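Presented below is the structure to which this report refers.
The other protein chains are all here in position, but one chain of the complex has been omitted.
Let's turn to chain A:
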Amino acid sequence: MNEILEGLVEAAKLIAAFDPELVEITLRSLQVTITAVVIAAAIGLPLGAWLAVMRFRSRRLVIAILNALMGLPPVVVGLIVYVLLSRSGPFGVLGLLFTPTAMIIAQVIIVTPLIASIAHQAIRDLWSEYHDLLISLNTTKRQRVATLLWDARRALLTACLAGFGRGIGEVGAIMIVGGNIDNATRVLTTAIALETGKGNFALALGLGFVLIALAIAVNLLMHSLSRTERSGTW
């Protein structure tokens, strides 16, 4: 219990002092995760809508695989991306290993199935409601997907925030592909792992509270910008 209190004090000190190192790793955490979520949303949202609207033979299998991929172990993703980006790997020539780009790639792989799966479920429900209307209005498939994505925007925001939550708190994959290099690839979660390993529990907990506060702040900001819970049911 003492350690948690010390952690809270440490977090307050770090924030009050506007610690340059804390600012740097916080900004890097945000940069990596927000970039990954934007890319994952660009892939996952249309994919979820497409799966809801289209009917094809192996659709159920694809949905089952997508749902299973929501539980992808980050360490395994990290290992696979490591192998692919290492010097002897197929993408070794790109020199991306131990860079924020590698961390973004790993997070995109982890976050995309989560966003696509939640989007699919939200859009599937809306599609069952809109089906007859959109068919009766003689809409094209592309118009249906666009309409569903727009009208389900609140639920899709939740999908993106869930993706952000998964990404910002992720440590296994980015530790492997980023290497936790000071001033280069260190982010909040890898810094917490490092400080815990060194026995600096108060600092580790302090960073942990900063991380939680950051996640809450981003969620509040997104809800505020999108006017969720303000304008009734639309």
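To be clear about the criterion, a residue touches a chain if its C-beta (ideal position, glycine included) is under 8 Å from a C-beta of that chain, and two chains touch if they have at least 3 such contacts; residues count from 1.
Note that in this section contacts and distances are computed from a predicted model.
Matching "Spore germination protein", "Multicomponent Na+:H+ antiporter subunit B", "ATP-binding cassette domain-containing protein" or "Dak phosphatase" against the UniProt entry of the left-out chain gives the name "ATP-binding cassette domain-containing protein".
Within the full complex, the residue among A:3, A:21 or A:129 touching the omitted chain is A:129.
When you scan A:2, A:58 or A:138 for touch with the missing chain, the hit is A:138.
Seen across the whole complex, the unshown chain contacts chain A at 129-130, 132-133, 135-140, 143, 147, 151-152, 154, 231-234.
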